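Omission of a single protein chain aside, the complex is shown with its protein chains in their original locations.
The block that comes next holds chain A.
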Amino acid sequence: MSSAVTKDHAELAEIFNRDEPRVDWHDETLWWVRAKRDIAAQKLPEWELLRETASQIKNNVLSNLSEYLTQFEANAIKNGIIVHWAADAAEHNQIIHKLLSDRGIDRMVKSKSMLTEECHLNEYLIERGVDVIDSDLGERIVQLAGEPPSHIVLPCIHKKKEEIGDIFHEHLGSAKGESDPKILTETARQHLREVFLTRRSALTGVNFAVAETGEFVICTNEGNADMGAHLAEIHIASMGIEKIIPERKHLGVFLRLLTRSATGQPITTYSSHFSKPQAGKEIHIVIVDNGRSIQLGRKDFRNSLKCIRCGACMNTCPVYRKSGGHSYHTAVAGPIGSILAPNLDMKKYADLPFASTLCGSCSNVCPVKIDIHDQLYKWRQVIVQEGYSPKAKTLAMKGMAFTLSSPGLYRAAGKMGRFTFKYAPFAVNNGMNPWYKHREMPKAPEESFGEWYKKREGEKR
């Protein structure tokens, strides 16, 4: 999202919540995906060992990352792949633009890469006259709608088929009012086939990069990464430094976890292993840091770099399901996005660790056992300490601390509250009170526990 965001998660969620039937639909759809994940996981008796093993492999990766990166680079170069390094988003975008402009290429087809979303590559290239077309169906839909993806695995999960029909009618010439997913998918297939056949450059993400062999693996169901990469003269793959795994055999752990966690499928349709370029063609890899090495140094948060981008934490999150991906105003939404984003910009994303009930469901479904809800809680503390917490919340907390530290004040406040609930409920049961928005205020008791206890003691005597 390139536009300057002034609204925080709560405000954006409020916009999403205006349409209640849509919220229910969004909630139910994602819960259904979560339920499919459970069925797939429960089919494997060794599931928990698989998660633990994956987590330990990633632990080893993070503790030897510089060595593995060097090893991966050396082996990739041996395979004939050209390796580039980008310290930040700006350098990543410059490298890719230069690769294209040096070859006189002004059109590119791209498969899913959340890293390029994080770097705002599309906007950068389009501003410089390069036409970029996203080829994943969901990404193409949101691209045509002028929106960012709202989910890392299901980019247009927030859109109804009728809306997609309207978008396709406007941009791809499908019949007006057509909303059959089969017909819409066929329309996209025809449109994108022409794109695949005419683009000289293709960009893909990377799911796993194997240090031992210098190969990298891309997982898709649609086959769009392969159609783009095999038909283009130059294939550029963007990867974050944390995508490394030590050995090829470790793919046998991660590929078993990835899609079962994501959608409940046993594996994606295609798990493509790129090792060498085709004769006469080029493969380039751009290895990107963009804040990851800083996160690696944050003891409490480094585990977030284990993430394999399955999206399970989003599907299970009660806040994500009811607030929508766009309310997180960052490329990676949901619980994992909320612990990744503050590392990039603590001020801009200070609201995100608070967009959680800390229920812990995210940590329970995470295939690499990231302690997501613990990290959300820890980020809150860091954000408050660094002075980035939301103003209203800081004031309320200070007021509360002041009241709670004085017994007299506490008793007076309690009395006042009970009086208000009893005689003037309208003073709190209104839109001015944020707590009331989605809740009824409680019925006030006649007296406080303290008052009752005192009275009882008096009666005894």
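Basically, contacts are C-beta pairs under 8 Å (C-beta built on N, C-alpha and C of every residue); 3 or more make two chains touch, one makes a residue touch a chain; residues count from 1.
Definition applied: contacts and distances are computed from a predicted model.
Comparing "L-lactate dehydrogenase complex protein LldG", "Carbohydrate ABC transporter permease", "Ribose/galactose/methyl galactoside import ATP-binding protein" or "Transketolase family protein" against the UniProt entry of the hidden chain yields the protein name "L-lactate dehydrogenase complex protein LldG". When the missing chain is restored to the complex, the residue among A:Q278, A:T357, A:S406 or A:N430 that touches it is A:Q278. Of A:I241, A:I285, A:I336 or A:A350, it is A:I241 that touches the chain left out of the display.
Among A:A76, A:A89 or A:L184, the one in contact with the hidden chain is A:L184. Here one chain is not drawn; of A:A13, A:L62, A:V132 or A:V365, the residue touching it is A:L62. Counting the whole complex, the residues of chain A in touch with the unshown chain are 29, 32-33, 45-46, 49-50, 52-53, 56-57, 59-60, 62-66, 69-70, 85-87, 91, 135-138, 141, 154-157, 160-161, 164, 181-182, 184-186, 189, 192-193, 196-197, 213, 221-224, 226-227, 230-231, 241, 246, 248-253, 255-256, 263, 265-278, 287, 289, 293-294, 296-297, 299, 302.
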